[in-house]
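Notes to accompany the following structure.
A single protein chain has been omitted; all remaining protein chains appear in their positions.
Chain naming follows the written order as A and B, and within any one chain the residues start at number 1.
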């Protein structure tokens, strides 16, 4: 019941925050958001699952009750976590709390609504990562979009409406395509399933129950469904060339919203890819290994090169997210312990590090009111602590050893290199790894021009060190990044435990 | 007994008159009247088939429809009054503010 309690408490917190007066909303939301943090940490501490939730593993904190009847299908309220979702639940609660703190300074109007929406989004995100029934999962999946739409559309920058609508429509169309793909699988399974529970569907697919549907043979149906779902999730990840909503959304969104967007929302896409495409249709995924690996490499290199061309600090980080998420795709297609496990680890690692980078850019923006590289230099002179954390975070993003990003990237590279899905995987891995050089290039260039050199600022604002509550979340994230980098086993053991059954499906060992 | 074809012809004639009025008139009151004609054409059918099958359900239904038509007229007249107040006319083609 703890998952229900977690989601319910977060919903309640959102409701309470909605009706509070604006001046107390931020502090109250922070205090209320500590409850899910404690809850998720308690879950992590009590975690006792083994295996993959979809493939007959032992699911932690499982609830499974029949809820509605829809034709031949029962809809179940089924939630639970395994080694893949547990780290993401922890990431979501912690990152939301930190994002709420980082919103104290920049959000100066309609605070109660802002913080209420943040908590509402957190509740839905927790639902996405814990739901194990497709119907329930899909409701949460779509419900995440709404708070995000308002958060960008109301508190965003000058082009907020464009960005919010683009984000909403783009991801919504993608969801529709994904939905069609998934439902066609459900119909193809025919009478072999009696509910939308994901474990049941995954196991029926493994048992070879997929029949023909709408004139397509089972194999063709699997391919069509795979492509449709891949498209749907790839927009969310985002995989180049479906990424263009991301920089716009990031640039217009206020800092805390960017943190949530890059830190957690993008992981919905990769999480769903792993849960649906790569777990349910492994043979099809292997058959599509070449185009998927190509997309992964393209995302990494293309995203990184685009980041190099940007002048806006936030756009730099936004495009580098495209690059980093490309590694996740590369790891997923590898079908090795270190590849898929590393990809899952990268979801958490990138969540922390991109959150850190967006927050750091936000703290500088709070003071300077500009994010343009050309508008400033030598900021480190006036904001030494922020600059120090920025440098540390940037090196984390570049994959500095003993920080979470390196662990994730190394696992992925190692897993992808020794992958057996394709003869040429070492070449793809080598090509994708060149991203670590470009990422160093643009971050070092950006830091040299904004943080270092003689102090210069084209603006009327007084540049001083940021207040404690702006810097504290940065420090917490940095600490978490280092802890995970020094001891990746905190999550990596449970991740591998949940990932290995997926690999056995295709005999990857 | 009059064969049902005659009733049906009458009803179709009344309905067509109603449609014709609806498509050609611009006065809202005439609109209302045309709609009433079409409604009554339907009523004639109900009553005629009721008689033909010897079943009073159709006639009962017609009574309801008449009551409904009265209510509809009340609402319709109200709308026409508002229309007149806003546009100083009861010409329906003038009231085009609810377009794209």
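In the analysis below, a contact is a pair of C-beta atoms (placed from the backbone, for glycine too) under 8 Å apart; a residue touches a chain by one contact, two chains touch by 3 or more.
FYI, contacts and distances are computed from a predicted model.
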{"item": "Options \"Cu-processing system ATP-binding protein\", \"Methanogenesis marker 5 protein\", \"NADH dehydrogenase, subunit L (Ubiquinone)\" or \"BadF/BadG/BcrA/BcrD ATPase family protein\": UniProt name of the undisplayed chain", "value": "\"NADH dehydrogenase, subunit L (Ubiquinone)\""}
{"item": "Touching residue (missing chain; options A:75, A:183, A:400 or A:483)", "value": "A:400"}
{"item": "Of A:7, A:198 or A:306, the residue in touch with the unshown chain", "value": "A:306"}
{"item": "Among A:106, A:190, A:211 or A:453, residue touching the chain not depicted", "value": "A:453"}
{"item": "Subunit A residues touching the omitted chain (full complex)", "value": "166, 169-170, 240-241, 243-245, 302, 305-306, 308-310, 336-338, 378, 380-381, 395, 398, 400-402, 406-407, 410-411, 413-414, 417-418, 423-424, 426-427, 429-430, 433-434, 436-438, 440-441, 444-445, 447-448, 451-455, 486-489, 492-493, 496-497, 500, 509"}
{"item": "For subunit B, the residues touching the chain missing from this view", "value": "19, 22-23, 26, 31, 92-93, 95-100"}
